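Removed from the display is one protein chain of the complex; every other protein chain stays in position.
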Amino acid sequence: MAGPILSLDDVSISFKTINGKVRAVRHVSLEVRRGECYALIGESGSGKSTLAFASMGYLPANGSIDSGRILFNGEDITGYNHAQLEKLRGKHVGMVFQNPHTAANPCYTIGEQLTEGIIYHEGISRAEAEERALAMLEAINIPDPKRILERYPHQISGGQKQRITIAQALLSHPDLIIMDEPTTALDVTTEIQFLRLLEDIRSRMDVAILYITHDMGIVARLADRVGVIYAGSLVEEGSRETMFRHPAHPYTQGLMHSIPSIEMDRKHKGYSMPGLLPNLISLPPGCAFAPRCSVAGECCSSLPEVRLIPSEDGVEHRVFCHHAGAPLSFATGTVEECVCHDEEGVACSEPLLEVRNLKKYYEHSTFTDRLLRRAPRCVYALDDVSFSIMPGETLGVVGESGCGKSTLGKTILRLTEATGGSIFYKGEDITHKHSQSLCKSIQIVFQSPDSSLNPRHSLYTILSRPLLLHGIASGRAELEKRCFRLLDMVSLPRTYLYRKPHQLSGGEKQRVAIARAFAVHPSFVVCDEVTSALDVSVQASIINLLQDLQREFQTSYLFISHDLSAVREISQRIAVMYLGRLVEVGSTDQVFQPPYHPYTKALLSSISLPCIPQPHQSILLEGQIPSPANPPSGCRFRTRCYRTQCEACASVQPDMVFRDGHGLACHLDRAVLEADTPVFPESFLS
Amino acid sequence: MSCIRTVFSTLRRYPSAMVGSVLVSILLIVAIFAPFIAPHDPLKLNPRERFAPPSVEHVMGTDEYGRDVFSRIILGTRTSLGIGLSVTLVCAVAGGLIGLTSGYLGGRADELIMRAMDILMAFPGILFALLILSMLGSSIVNVIVAISITGIPKTARVARSSCLNVRGEEFIEAAKARGERTWYILLVELLPNAVQPIIVEASIKVGFVILTASSLSFLGLGTQPPTPDWGLIIGSAREYIFEAPMLIVWPILAIAFTTISFNLLGDGLRDILDPRELGRV
Partner (left out) sequence: MSPVYILKRFCFMLVTLFCISIIIFAITMVLPGNLAQVILGEFATDDALRALEEQMGLNLPFYEQYGRWIWGVLHGNFGHALSMDQPILPLLLFRLKNSAILAAFSIVIVTIIAIPLGVFAALRRNSAVDRIIQVSSYIGISVPEFATGSLLIIALAGPVLNLFPSAGYVPFSEDVPKALSHIVLPVMTLVIVLIAHIMRQTRSEMIHVMQSDYVRSARLRGLSNTMVVFKHALRNALMPTITVLALDVGYLIGSVVVIEEVFAYPGIGRLIVYAVTSRDVPLLQATVLTVACVYCLVNFLADLAYGLVNPRIRYHS
């Protein structure tokens, strides 16, 4: 092995803000070697992106490198002038950003933006540059590359943009590509295409990758070595195998245990790490993780020295912890199934909520359309969706963005009027009914707690309002008492009652949102992507809380998410949506095992699991998701279906056919589908 | 107490807001206590003392009728602030209501209201004010009415776009899902979050209104003599522009001081209330 491409030597970076000096990165030393993929893991605010940008000699105006050296091919770049930095960025390092939509200039064609860098740095002609760009797009299998070059950024999809950014980064044949959470903005089926492309590039080209992410599944798939960063400090580093099998730092161990994963036993609660990320302005001396660490002792008030731990594969395993390798317990309680009984103790058999042939079309008609009496253009957000939910049951709804799953939640709450079909609640048709008692029984928790809590209101106002509105309590003293009980219920300290939402962390805000929903003892709660905006380490605690509340109040959930692992953990049954239609409904075990709808199988196989090696083969879906304004005829999935199709696929919409409560909407023979190989090995799903 | 301390510590971090609010406070005090501050009766003619140079008796000298310029400038603060603040208030309330309702209702009503506002905005402001004044006749009240009408569409637009930003937030949906009535959602949930841009727009508008009003007075179509008004003073002093240039300079300084004060305050408020800044506090 040759010397490292990039090596950070005791780097510290800080930002000046009006509140004080934020010490974003502290004494980090690591190196990325030639041709390897180094994954840097951390939660939001851990300083991982700052490190990435600093490695390219780029810091915002208020940031500065306080100490240390950043060596690129042995040369310190911290003292580089403009020209040297330009050369470094243009020739030797490429970068792929988090949000493909904002990273491209809307004013210029893709071709223009691809070629300008190499024209500038290598002095080649425009024709030559275009030829190289074309060759690169072909090399990474982008369909119709000639036309892509002529297009503007707003004319192509996010997934494609991200692949083009890779082409851009590769064009100058760099030694290193830095990727800053490149798949966070992408759907799973697009993400897997991107990851496959990366694997392919690595096998063909000699380029090192510094991959920044919080997704352990991707790390397990791609990385050679892994570094974990917490509150600006590197806490552990080692080979991928070592890090997944024998993590030594308590934080790494906690992180590994808190990932909701397919392989986890559903009967066990997920582990959630206690505490919060420390404030980077006033950091305690010593180990930053100590306040959250169960083995922390007095020695932890001094900075831990690096410890080398012998590893099986001989790759250096460094840990920054006084108690590295100390035995920790991540045992959690078990989840008790919530079974609902009526007053006589008989298990309920009537569904709580039933949806029949629900339709929601958004009509768009412009003034000219009306003038010319043209039929309005429709977006088919929901089309013929039917399912039912029993009392105390959780139905998970999964699908990619734009499949209509959020619309489903809103239509059930009657926040938008259904275009057709009906919703029954306890046997009563409530499709077009608006009443206070219904609002009380059916509640919703939204994706982003930043947006769902009014920033101007204190928690007291937020929590007491539903109580007042529905006449559950009145009077200051009683309301306050009730609010305290609600805070207790979601394990928030009572002192929070008169705080405003912005004084709380993301996970805490989500707890408030949940408390608000449960203030009126609803019997049905729609959870719309409730964990998506949260860090991995708190996701599990939110799911645990929901499960506890469900058992206590015998509530039913409609759990909408794109995260299949989270859905599997909480749901008894799962519904899979594609382009506004349900394609599969069944119990969690049924959905995770054959027979699969071809789309379900593709979706399941796209997940990256935190296991080495990946236990399953991924199916790559071709093409883009069609627009819901212009869905394909017949089966909506047919344009991307990888199975041999019959005539009916293109002409007839398949009906949902049930067997043992497991519904599939596919024209293919059930026997064929049943003979399908399982995505995950049997032993995996316990 | 803590509230005042928060306000003070915030102001300290934003110098333009600090300076702006101090200057505006001074102006308000001057306007309120103008008759006590002014050493002379601003309307009292004194033909024997025409164009007197600055002296202890007349700090800024006297005008063509021998009136004390300093007193007229001080009293002019009342006229200018009176017009500026009342127009701004009318615009903020009327425009704010129109914009918020339009944005919250959405659909065709919204389209109709905003198109109407677009059309009103397609009229160069001062021209519209001239037209209205020609219809209503010139007086302070009519100046307020005319400038308000030309100013409402802009405020309505600001209010609408801020309303649309807030309307998409999930806490509005949450309130609907909870079964809240429309008025509650509008006033308690939406308004407190949508009001900031309207306040910022209003505080910047004060300066603009004072400029427009003084232009109208200057043209002889706004406030009428002998009201002490800065625009009017300049308008009538034009005849003696070379004989007594300071007669023009004093009111110009007053106008500039006032508009700069309000603009500083407005810019400062915008920085403070910028949602991107909120997270930093």
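For clarity, chains are labelled A and B in written order, and residue numbers in each chain start from 1.
Keep this in mind: contacts are C-beta pairs under 8 Å (C-beta built on N, C-alpha and C of every residue); 3 or more make two chains touch, one makes a residue touch a chain.
Computed from a predicted model, the values in this text were never measured in an experiment.
*Asks:* Check the options A:29, A:44, A:73 or A:99 and report the residue that touches the missing chain.
*Replies:* A:99
*Asks:* Determine which one of B:76, B:103, B:179 or B:207 touches the chain that has been left out.
*Replies:* Only one listed residue reaches the unshown chain, and that is B:207.
*Asks:* Just one of A:152, A:330, A:553 or A:684 touches the chain that is missing; which is it?
*Replies:* In the complete complex, the chain left out is touched by residue A:152.
*Asks:* Residue-wise, where is chain B in contact with the chain that is not depicted?
*Replies:* The missing chain touches chain B at positions 118-119, 122-127, 130-135, 137, 207, 211-212, 214-215, 218-221, 231, 234-235, 238, 241-242, 245, 248-249, 251-252, 255-256, 259-260, 263.
*Asks:* Hey, which chain A residues sit against the chain that's not shown?
*Replies:* Within chain A, the residues that touch the unshown chain are 53, 56, 58, 82, 85-91, 94-95, 97, 99, 102-108, 116-117, 120-121, 152, 154-155, 168, 368.
Note that in this section only the chains that are shown with their structure count from here on.
*Asks:* Distance-wise, how many Å sit between the C-alpha centres of chain A and chain B, to the nearest whole number?
*Replies:* 48
*Asks:* Which bits of chain B are touching chain A when the two form their complex?
*Replies:* Per the stated touch rule, the residues are 13, 169-171, 173-174, 176-180, 189, 192-193, 278-280.
*Asks:* In the complex formed with chain B, which residues of chain A make contact?
*Replies:* Chain A reaches chain B through residues 17-19, 410, 413, 415, 434-436, 438-440, 442-444, 446-448, 451-456, 465-466, 469-470, 502, 513, 516.
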